[in-house]
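A single protein chain has been removed from this complex, and every other one stays in its place.
This part shows chain A:
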Amino acid sequence: MVGLGFRREFAEEMISGTQITPDFIEFAPENWMHIGGYWKKMLHRVVEKYPVLCHGLSLSIGSPEEPDKEFLRYVKSFLDEYQVRIYSEHLSYSKCDNAHLYDLLPMPFRMDAALHMAGRIQQVQDYLQRPLAMEIISYYTPVSPEMSEIDFISEVVQRSGCQLLLDVNNIYINAFNHHYDAKDFITRLPLDKVAYIHMAGHEQVSPEMILDTHGHPIADPVYDLFEWTIRQIRPVPVLLERDFNIPQMPELQAELTRLKTICHQQWKHHELVA
């Protein structure tokens, strides 16, 4: 299955299904909770047409603070209401000192942070009664690391029992920005825990830095890394993210088609995933 992030900019096109045909959609619960009117109707229409996966933004699992219980209650209710198949979040934090910053901030790769995060994930999984698929974020600087990124991630996954959302573009960006080998990094991940893949575009803004923009087509080297990556894992849903600089629908459809073709080629011996 290859899906597309649901955005208001192309909601009509997704609902009509004439120019673009994802196998599923994904959206952030935070962007659709507690709303009514026009967009609630649109949400219901799109949910009737496509299976739904949700990708959260505000859980801030790495925050020093306790999880927001009211927010979690709404998330649980939302996931049930829309029969969401996978709920994913980020191995990061976006809130500190009880203030939201609305960005995905890098966790210090330290044992105390890994233990803290694993505990929080367990707490949320227990409450939601479902596993979380945690995304390895793109990040632009390590913060006072005392262990490697791969050890940090492995520790969190092993201790929490969570699944992984593998954003291949993020791994490509991180490998470039932090000078490591993307394939080696992926090989060392607990790949049996990968439950979901994200793909997106990026922009190189300087000789030393690539930004994770979600505003450009997927770059060819990321397609190559994707093709290599999915050979290492069982079939999982794959999502195309496009949040900015939205192109004409045929361009997005072409990206979906290319991803589907790669999946079909690499996973043809596996059963289809639902």
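As a working rule, a residue touches a chain if its C-beta (ideal position, glycine included) is under 8 Å from a C-beta of that chain, and two chains touch if they have at least 3 such contacts; residues count from 1.
The working rule: contacts and distances are computed from a predicted model.
Looking at the choices "Cytochrome c", "Branched-chain amino acid ABC transporter permease", "BLUF domain-containing protein" or "DNA-binding domain-containing protein", the name in the UniProt record of the chain not drawn here is "DNA-binding domain-containing protein".
The hidden chain makes contact, of the residues A:T18, A:Q83 or A:N98, with A:N98. Shown as candidates are A:R85, A:R110 or A:R130; the residue that touches the absent chain is A:R110.
The set of chain A residues touching the chain not shown comprises 30-31, 33-41, 58, 62-64, 68, 71, 93, 96-103, 105, 107-108, 110, 112-113, 115-116, 118-120, 140-145, 209.
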